[in-house]
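Incomplete set of chains, arranged as in the complex.
Each chain gets a letter, A and B, in the order it is written, and its residues are counted from 1.
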Amino acid sequence: MIDFAMLLAQDAGFGTMGVGLAMGLAIIGASLGIGRIGGNAVEAIARQPEASGTISTQMLISAALIEGVTVVALILMFLK
Amino acid sequence: MIDFAMLLAQDAGFGTMGVGLAMGLAIIGASLGIGRIGGNAVEAIARQPEASGTISTQMLISAALIEGVTVVALILMFLK
């Protein structure tokens, strides 16, 4: 019984489970965000084709902001 | 029985699980927020291409506010 407990307590895996869930949730979030930006950007270009230059610049800037925090979070999760 | 409890209490990994979930939830939140701003910004530029300068400035300011608290939260979570 004590051996069982010792093994259970050493590493029950809950931490790793949390890190895994976190990475999954992070990718869900990032994908929803970048997906919304990209989806609206192509609709916007369809409505104003002559403004495609500025639209794609703004799309890239805002998508890169999401990409940035997500990569930082993934690295911090991996180190955890 | 006491040994069991002692070992169970040492580190069951629930703290790490919580930190992981927190990072994941934070990225979901940040992405939804920046995604909404970026998505509306490209739509707004499509409607008023001549106002793209001020639109992109406001997009960047509000997205940077979300980016800021998220990075602060990620660092605080990692230190926890």
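Following the convention adopted for this analysis, a contact is a pair of C-beta atoms (placed from the backbone, for glycine too) under 8 Å apart; a residue touches a chain by one contact, two chains touch by 3 or more.
Since the structure is predicted, the reported quantities are computational estimates derived from the model, not experimental observations.
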- [ ] Assuming 2 chains are placed, give the number of copies in the entire complex as this structure defines it.
- [x] 3
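Rule of thumb we're sticking to: only the chains that are shown with their structure count from here on.
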Open item on the list: Just the number, please: Cα centre separation of chain A and chain B in whole Å.
Closed with: 9
Task: chain B-facing residues of chain A, complex - done: 1-2, 4-6, 8-26, 28-37, 39-41, 43-45, 47-48, 50-51, 54-55, 57-59, 61-63, 65-66, 68-70, 72-73, 76-77, 79-80
